[in-house]
Every structure is written in structure tokens, then in C-alpha cells.
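Let me begin by presenting the structure, written as C-alpha cells, before commenting on it.
The complex appears here without one of its protein chains, the remainder shown in place.
Chains here go by letter, A and B, matching the order in which they are written, and residues are numbered from 1 within each.
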């Protein structure tokens, strides 16, 4: 029998096993071939409905999921906060239940509250994919990061991955810590003291305030977006100082291995997390990350639906 | 020969015959089977274009139509007020004519002015479906209500349907009065004096200010959304008082038949029109209403297109 995901939903990598992560990454490699073929279309999800329910602004994640749906021949429909009845004060459960009973198979959900998809998933028939919840997780982003690293480094086990930046507001860092550590990589997080959440001490990662230290002999150097729009108060004195102490420049890069790859979840604040010269560096795989994002999302949609078909 | 709808458009149930309503409900029952099958896809509207032109916010109605289109393999495109040129001051006729001449077959239209689709329909080649016009009609909502009632009660003829709430701002109540009365049901409307439009006296329904009186021996108890966003001035002293006098609670429900079903067009203001315990009551069919909404809209799209094909 074909391998199958353990859970009905993909809520986070904290609750996803190593075997399931491997299954998704292997399937994503196959999806990559479809994307690289002249006709990027399969009938795997024909007649299935996917609703993309994004209550926070998004370009790349929403578009990536939408295109993934189309490459699999699924029906996809968008619901965003603007133009919907959410402003009428409709509660989340009612809205999601409404979507669910319209014969929806897969529900991709982005919400500004941590844990929102976890609350919703057990209450609906559709399989829920977390497209980012507050400051908690963004599992498909970490999966595409892992896919990209694996492509370049052959495996994840034994690698050293340095992640630098605003760890406080970043759901990307949390998903990557859970996922990468399960796959045997060492994750080092460097953030200013004001941007380092305390719970990171209890997560499988090494914490430092020195970006050079984090990058020492690293195989991967990843910048995190400074979520300027999510900050309620100033968490660093100035952008210039942030860039100086936590930005990834040639000097920081020199601490890492000679063949270390450069990553960023995007969109990058050029000159803050890294200068444009690093963003477009020959060892930068930032555009590949975006490209692999489509393959990873196709894999997740495909595998969750396969599990539904079997039941 | 197969049965066919009388009119080119579906503008309201006031102008729809009993026979046409029955045809839509019977067709919706068949569409229900498609929705319940593993592959929810038919080719009935392949190569046909549906434009969803919503000038008021909407989640469920817009999504319901969009998914209906996709289950029938129609091409559907969204136009909403935000992001369109409507803000440039384009007049309605010009906008709709523009949509029409792009080879559009079916035009679903929501507008905040009562009668807008009635004005437009004779001027365009596309078949127009009223997705809600001001305080006038919302025919597909009433049709899905009727489908749901018929499913539970076997027929509509001879039933007593109590509708409680803000009848003044509700297009749902008007479409239900026209539709249900044509099908032989008795409709009773209970609303506060300030929310009871005078023209209801001339419509085929029984009017009262006492929600318990309306629910006496009723087969169906339906709450109406308090359209807080459409009220220009306060029409009731407080939400608490409204809930007390016009909300549907266990006590009100006890006036109705023992097997009376509970309905609401959604989204519900919990604690206003009814408490959550009634909304999620074992006799509540509110989620079924949403689900049947897709089947009804598939039926309407299919039947209007069938009529076009024949001509």
C-alpha cells in the first residue's frame, strides 16, 4: 500500500512526524517534475474543492497555494477579509462551518491568532492546512525550506542551520525549528534580546544573540523578515543598528561554510535583513524557495486528499 | 420534452410561478446527489461564462455561487466593488453591458438598490440571477430554505412557517413570503413595530408583533438576521431587549410543534436572534441550509443555461 499521512490536517510541524515530513518532501520532489514539464497539469484533484481562506494579507503564500490547486486540477476559491462578511462580525466557527458544508475538501487558512486552525480543524470535515497562524507556525514555509536545503545538501541530517532575525514575531522560525530538528539538523537562532521569545529556550534549538556565532561553520544561513507591520512598539533602536548587528552581510557569511546557502522567507526588506548583494548572491537560493513552495503545496494538497479518498 | 423555466432571468420569487419553483427544487435534489458523490464535477456548463458581480459584501452567497459554477465546469469570474472601476463613477448600465458583451452567459448580481437587477435584465443578453437587491428579494436564499424544509417535512403545502426578526431590512423574508405562499405554506412574520414594513400587510402572510403567537404550532421557526450594518438609526432600544422580545429561545421554541425545525439565513448574531444553544440545537438545520444553497444555485444556473441552449 502507498504511504499515507498520519493526520487529517497539516496544522504545524510540531505535531508532524519525521516520517510524514519525509513523505511530503519526497512527494514534493515528484511534483517538481510536473512543474518542470511543458504542460504543468495533472488530474489528481479533479472535482475536489479547495478554499483559500486568508484573513491576513498575503501575496506569495496565497498565490502559491492557488497555483498548486490549479496544477492539480482542483477547484480553488478565495476568501479574504476584505469583501467578505467577516466585517459583519460573523464568528470564525460559523464562517468556517459555512465553507465546510459547501462540499469543501481542503481548507487552507491564514489567521492572525495563534492556534486558530488547531481550534477549527477538529470541528470540520475538510482537511485543514495552516497557511500561517499568528506567531505560531507556518508549516508549508518550513517544508519548502527543507526541500530546498535537501536539494542542495543531499540530506538534512547533521546540517547546521543558522537563522537570524526577528524570532519573536516569526512563525517561520518556529516551524523550521520543529521540522529541521526532527530531521536531524542543528538549528541556531540569533536574535536581539528584545526579539527573542522566552519559549525558544524550551525548543530544540541553540539560542544566541550573536549572529556571527550562529553562523559559525553553518551549512545554511537564513534571514528572517523583520515584521515591521506586526510590531506594536519599537523593538530595536533603529533599522541601521538592526542591519548592523543582525543583518547578513559578506562578513557574517564568511563565518559560515564556504558553500553555505543563503535563504529568506520573503518578502525581504533589502538593506535590513540583508543587502541586495546577499539577496542576489550566487549562493542565494531565495528564488528556488519560492519555486519549491509550489511543489511542496502540491504535495501537501495531494497527500491530504489521498488520505481522504482512502477513508 | 424536458421541462424548462418560463423566464430568461431569476429576479425574484414574486414573478416566479409555482411550477418553476417546483422545477428548481426537483433539480436541486438531483444536484444534491452530485455534491454527495466522490467527484463533485459535471460538464453541464463547460464552455459557459458566469460573472459574479457583487456590489455588496458577501461571503456565503458569493462563495456558494462560485462553487456551484465550478461543480458544473462553468468559467466563473468575480467582480466586487473594491478593486473595480465602479469607484470611477461608471454607471451601472455601462458596467453590466461591458460584462454582457464579453460573451457572458449568466450574470449573478448583488446590488444595494432594490430593483437594480430588474432594470438591468431586459437590457442584456445574459441571464440575470438576483443575488440580493437592497431590501427587495433574495430568491436563491428562499429557494434553499424551501428545499431544506421540503427535505425535512416532505412537502411545503399546508405547513406553518414562523419568521421572526427584522422584517424591514430583510430581502430574505420577502422572497420567502412569495415562495412559500405559492407552495401552499402559511407564513407568519413577527417583528417589532419599528421593523415591520407597511407593505407586508399587502403580501400573502400573517403579521404579528408577538413571536410566541407566530410560532404557535409552527412546523418551521426561522430567525432573521438583525442587519445592524444597514440600520440608519436605532430601531430598537437595546440588543438585550431585542433578544428578549424577538429572539428565539427554548421558551419560544416550545410554542412550536415538537418536531419544528430551526432555521437562520446566516450569519447569525449569536445571543441576538437566538442563543448558540438554539443555533446548534439538534433540530437546527442551519448548516444544511448552507449546504443546500450550493445545490439550489447549481439547479438555477443549470436550468437557466438549458433554456438558453434551447433557444
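Definition applied: contacts are C-beta pairs under 8 Å (C-beta built on N, C-alpha and C of every residue); 3 or more make two chains touch, one makes a residue touch a chain.
The model shown is predicted, which means the values in this text are computed figures rather than measured ones.
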| item | value |
| --- | --- |
| Given A:58, A:91 or A:114, the one touching the chain that is not displayed | A:58 |
| Contact with the hidden chain (one of A:67, A:92 or A:119) | A:67 |
| Residue, one of A:21, A:177 or A:268, that touches the chain absent here | A:268 |
| Touching residues on chain A - with respect to the absent chain | 35, 38-41, 54, 57-60, 63-64, 66-67, 70-71, 80-82, 228-229, 266-270, 287-288, 290-291, 293-294 |
| Absent-chain interface as seen on chain B, which is shown | 46-49, 51, 75, 77, 79, 82-91, 94-95, 97-99, 101-104, 309 |
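Basically, only the chains that are shown with their structure count from here on.
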| item | value |
| --- | --- |
| Between chain B and chain A, distance of the C-alpha-averaged centres to the nearest whole Å | 40 |
